[in-house]
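Each remark here refers to the structure printed beneath this line.
Heads up, one of the protein chains got dropped from this complex, but the rest are sitting where they should.
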Amino acid sequence: MSEAGSALATQFDDLDQQHDAATLGMWIFLVTEIMFFGGLFAGYAVYRSIYPQAFAAGSRLCEIALGAINTAVLISSSLTMALAVRAAQVGRRRAVVVLLVATMLLGTAFLGIKFVEYGHKYAEHLIPGSGFAYTGPYAQQVQLFVCFYFAMTGLHALHMVIGVGLLGVMAVLAARGRFTPAHYSPLEVAGLYWHFVDLVWIFLFPLLYLVDLHK
Amino acid sequence: MSEPRESYLNAGYGLKSWLLTTDHKRIALLYLISITLLFFVGGALAGLIRVNLLTPQGLLVGAETYNRLFTMHGLIMIFFFLIPSIPAVLGNFLVPMMIGARDLAFPRLNLLSWYLFVVGSSLAIVSAVTGGVDTGWTFYTPYSTTYSNSHVLPMAAGIFITGFSSILTGLNFIVTIHTMRAPGLTWFRLPLFLWSTYATSIIFILGTPVIAITLALVGLERIFGVGIFNPGLGGDPVLFQHLFWFYSHPAVYVMILPAMGVVSEIIPCFARKRIFGYSFVAFSSVAIAVLGFLVWGHHLFVSGQSIYAGMVFSFLSFLVAIPSAIKVFNWTATLYKGSIAFQTPMLYAFGFIGLFTIGGLTGLFVASLAVDVHVHDTYFVVAHFHYIMVGGAVMGYLGGIHYWWPKISGRLYPEAWARLSAVVIFLGFNLTFFPQFLLGYLGMPRRYHAYPPEFQVLHVMSTAGSTILGFGYLMPLVYLLWSLKYGPLAGSNPWGAKGLEWQTPSPPPTENFEHTPVVTEEAYAYSGEEAEQHV
Partner (left out) sequence: MTPHILSLKKYFGVYGALIALTFATVAIASVNLGPLNVVFALTIAAGKAALVGLFFMHLIYTSHRTKIMAVAGLVWLAILIALTLSDVLTRGWLPVSGQL
């Protein structure tokens, strides 16, 4: 797959089949990601159901304002991503690049805010392990909550880093004119990945930040 | 047919042309070499286990070392031999050919999957030679996360990486079968091997990620000393078991479904008859994959799982036996009034049906809550799963290797030696594992390096059987390699079989088909009348 003219890989009969295969392949990969994150969601569900108060206490350690801002940032990045794919569909090369860069910037902003949150947790001695120092009740189970907080948001952040890198590659390819209305499946596929990462956060935010706020 | 005809084997020489290949057939051979090596490593470990069990005090090793032996045997055989075996070798080779395609949908991902397998299995070997793991292949917590001082982390990392190899393989197969079938090849004209492969791929996609994340959590717990699965720190060890078995139970269907697919190909060919009840066999494959995800709790019957959950899982475990039984009935019905030839692949298929049936029926014993209380963690379970995994899956694998060997290598293997080794394997297998049913029923626990003297006779029988079995496995290694140089040239279709893969030369050219074939008839059109292939 080099120039736009010879974008067809030899195992496929035509670009339609290739596009079909590429999107189906990414969706199947996303299903594996659902199950990958799903293991963490299952563990979370088990422990939240048996330690409801500890999980509420743990949730109150999370900074809702930052979490909410990050949610808005990520949703906005999904918009710019979707618009980037749309721009490719209508052949607007400059718009594709601009929108991809905007998506990357928003993604990086998300990671920056996350970094700040992690920094706060570190400063308050809330990193799980030997340094964990929580003085409230149910300390052991609160540590369990914080474990899941870091595992789930950490895995999510790792996926975002990969996503930003992937979009960088897409932006370079787009700038070189590789995407046309007839052939833009790599961009569509990258978009699916990016939206999925947004989807995971859509569930992480209420489950980690908004447990029993009012108690 | 002269020697240096252009085929995938000689299209490009040199290490680089093999290590950077994207040809699904070459990648299949790369996998074949890797898993054969690992099979014999796992087999050697089995040999050491069996020799140790010749005497009640344990002949060779103490308890600590013995724990590492059975753990490494299980890990290597399951993750690095059985799970990849048929899909990565026969599946990779045959899926594009059976649907009339030039390659899989994502050839480069296919090569990546092999490299991931090599890296993962290398980490496992590193873990083995630096002292191994002693937790049992099941990694139960908190022993594996907190108390074991063995090399859990590199092993877990190796399995994690190899899991992605499986995922990419499954992804490739699903996309290929959905989007690249030749014209006229509808779903219900597909060879049943592809239905089995598709069902297996579903399991790869839905199950493997869960064990990946579970092993990652084990790693986190080991490194940071947190208590996700450690009751002393607020965690639940049974949660680990749920997450582990959510994958590891469907994994056993990953191991058996492809072998069933192979049997579904062999039997119509050597009975010269259409498969009986094609759609039942096809739907059963999918049913096994789906139901297989609903039964994992039967591994937790005596772990402290709630009795209600136990009852639900027990009932569902009985259900999952049904589609397997349907397949056995259909194969048997296919044989009825067939014109049966007893070539080696057919011998393996017969062996499979008999041994899988025994293994499957004993599965019902352990699926039954009350019986399981007595036989859980005894040799009864060990015998049960070896009947299925070795008597079933390995025989299916060997049957498939023999059946498609002429296509893969362009050569015929020596039939007399092949039949002899099939018989040796069958006899050695039964002598090894049937006594283990008795041992388990009489109370001999599994994973013990020493035992009360009254069990010795049965253990000696089992070890004798394993020696015979070991010879049986070495024989194909010798004569198959021999056939590469000295075997007679196979034609494109030495068995007179139906299926698109037999419409190509042996060995096939890199692009498989000069022109995309058009399919106009049902699968296994072996009926009495002349059935012409319009290819």
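Per-chain residue numbering starts at 1, and chain names A and B are given in the order in which the chains are listed.
Note that in this section contacts are C-beta pairs under 8 Å (C-beta built on N, C-alpha and C of every residue); 3 or more make two chains touch, one makes a residue touch a chain.
Every value quoted in this text rests on a predicted model; they were computed, and no experiment measured them.
J.: Which listed residue, B:238, B:282, B:395 or B:469, touches the chain dropped from view?
T.: B:238
J.: Please pick, from A:79, A:102, A:139 or A:175, the residue that touches the omitted chain in the full complex.
T.: Of the candidates A:79, A:102, A:139 or A:175, A:79 is in touch with the missing chain.
J.: Touching the left-out chain: which of B:28, B:111 or B:300?
T.: Answer from the full complex: B:300 touches the omitted chain.
J.: Among A:9, A:42, A:100 or A:171, which one is in touch with the chain left out?
T.: A:42
J.: Since one chain has been left out of the picture, which residues of chain A touch it in the full complex?
T.: 15-16, 19, 23-24, 27-28, 30-31, 34-35, 38-39, 41-42, 45-46, 49-50, 64, 68, 71-72, 75-76, 78-79, 81-83, 86, 89-90, 181-182, 188, 191-192, 195-196, 198-199, 202-203, 205-207, 210-215
J.: Mind pulling the chain B residues that touch the left-out chain?
T.: Residues 178, 206, 210, 236, 238-239, 242-243, 246, 293-294, 296-297, 300, 304-309, 312-313 of chain B touch the chain that is not shown.
As a working rule, only the chains that are shown with their structure count from here on.
J.: Which stretch or stretches of chain A touch chain B in the complex?
T.: Interface residues on chain A, with respect to chain B: 10-13, 17, 20-21, 24-25, 28-29, 31-33, 35-40, 42-43, 46-47, 50-51, 128-130, 140-141, 143-144, 147, 151.
J.: Would you mind writing out the residues of chain B in touch with chain A in their complex?
T.: Against chain A, chain B makes touches at 96, 101-107, 167, 170-172, 174-176, 178-180, 205-210, 212-214, 217, 220, 224-228, 233-236, 239, 242-243, 516.
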